[in-house]
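Quick one: the structure is below, questions incoming.
All protein chains of the complex are present and in place, except for one that has been dropped.
By letter and in written order, the chains are A and B; residue numbering begins at 1 in each of them.
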Amino acid sequence: MTEEIIIAGFGGQGVLSMGKILAYSGVMQDKEVSWMPSYGPEMRGGTANVSVIISDERISSPIINTFDTAIILNQQSLDKFEHSVKPGGLLIYDPNGITHEPTRKDINIYKIAATAKAQELGISKVFNMVVLGGFLKLKPIVDKQYIHEGLEHSLPQRHWNLIPQNEEAIEIGKGLIEPVQTL
Amino acid sequence: MANTDIEARKQELLNQGYTEVYTKTKVLTDAVMHYCPGCGHGTTHRLIAEVIDEMGIQDKTVGVSPVGCSVLAYNYFDVDFQEAAHGRAPALATAIKRLNPDTFVFTYQGDGDLAAIGTAETIHACNRGENITMIFVNNGIYGMTGGQMAPTTLIGMKSATTPYGRRVDLNGYPLRITELISTLPGTYYVTRQSVQNPAAVRKAKAAIRKAFENQKLKKGLSFVEILSNCNSGWKMTPVQANKWMEDNMMPNYPIGDIKVDGKLVENVDVNRLAVDHPLTVMQ
Partner (left out) sequence: MAKELKLMKGNEAIARAMIASGTDGYFGYPITPQSEVMETLMAEKPWEDTGMVVLQAESEVASINMVYGGAATGKKVATSSSSPGISLMQEGLTYLAGAEIPCLIVNVMRGGPGLGTIQPSQSDYFQSVKGGGHGDYQLYTLAPASVQEMYDFVFDAWDIAFKYRNPVLILSDGAIGQCMEKLYTRDYIPRWTEEERRKNAPWGTWGKPANRPHNIITSLELESSRQEVFNHKLQAKYAEMKEKEVRYEMLNCEDADYIFVAYGSSSRIAMKAMQMAREKGIKVGLFRLITLFPFPTKQLAEVAKHVKGILCVEMSAGQMIEDVKIATSCGVKTEHFGRFGGIIPTPTEVLEALENKIIK
């Protein structure tokens, strides 16, 4: 199993930390992982993205240009990465702020209205975990117990009291994701 | 003359009834100094060596030599020594002291090294208040490379690169780096001394002693400027050069303490610059 993922959105949406929690969960499950962010001025209020690879084998390149899954949280990222999804791959997007829907016909497309739901529930801080939940519903590449360990390792100990809220958000995301187009 | 020969000759003279009035300090090596006769480097070396000897810290002292006339200072001091790249001695000394807080660390630099190419390292070591002793020998010229203009060259003063005299419009003002660093909160003791006569030598030694004592007490950075002639660079005899130094260098670089125990000395104007002081004739 090798899963190559791009997570992309605005800086401040928790893109990098979502990737880190996913990657750390993979480490806890004894998978090979890599987490490769975009960095530099583009992150200051602009777009942020991170490639995460989780695999059962030694990972060759942490830098990749095609993806099994793209998790897209704004229009710029959709424009940039829709064409990088491998044929037959998966595109997940949050419809918040999306004006041009994805157009690919050869990939699976799901949407998750995580921004709206998180606002409704007053849990905007864990919005990214709602999105992660949606992804894990479709691709359960790491087990629930390891997600818990991944959260423990990713968050400083003083924030461990927030872990249950993060896990709840993941569960909410699992129920929220809906298909737009399946092959 | 080998060491044993010197000892034998000394004993012979003592036996003849002579009295020993002057002897080599044990912290200096037997290497013959390459400095020009009459230059202030030799005297300044001796004073530092005497202080190290008197304080009993030879086994704990690490010196840092510059690039310039005193590049080979490590051959003359019988203490562990590092030779720095041009201007970088304060950076070396910073790390030596921080990694070896029980050692006594001193830098020895000239005006080009400390106040031109090494200005950043000088100011930042002073500003961090590194617990080290900085010795700064100022002769207003690049001696080793053949007498070019230094940051401390006086207005109107001739050098190999200011053959018609230093011009403010072309070269800017002489840099009084000692006054400048005295304004930094990290410096604890800042003084300017000279070594052209016995009285001056005694005061210079007291200043160097104080600078090392401050280090022992972990007071922060002590900075001792020594005004020196550069008789060969100035193209004068040593006697003329000392006279010229008193007449011209000292009005621009006044002798005395500038900052003591972390406080600027009263009535010392660190902004003052004798720009209107006319140079006495250079040969």
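The rule is simple: a residue touches a chain if its C-beta (ideal position, glycine included) is under 8 Å from a C-beta of that chain, and two chains touch if they have at least 3 such contacts.
Not measured: the values here are computed from a predicted model.
J.: Which of the visible chains would the unseen chain be in contact with across the whole complex?
T.: A, B
J.: Using the definition of touch stated at the top, determine which of B:7, B:59 or B:261 touches the missing chain.
T.: Considering all chains, including the one not shown, the answer is B:59.
J.: Using the touch definition from the top, which of A:20, A:111 or A:137 touches the missing chain?
T.: A:20
J.: In the complete complex, which positions of chain B touch the hidden chain?
T.: Interface with the chain not displayed, on the chain B side: 29, 58-62, 64, 71-72, 74-75, 77-85, 88, 91-96, 98-100, 103, 120-121, 124.
J.: When the complex is taken as a whole, what residues of chain A touch the one chain not shown?
T.: Looking at chain A, the ones touching the missing chain are residues 20, 23-24, 27, 32-37, 39-41, 59-66, 153-154.
In the analysis below, only the chains that are shown with their structure count from here on.
J.: Just the number, please: Cα centre separation of chain A and chain B in whole Å.
T.: 64
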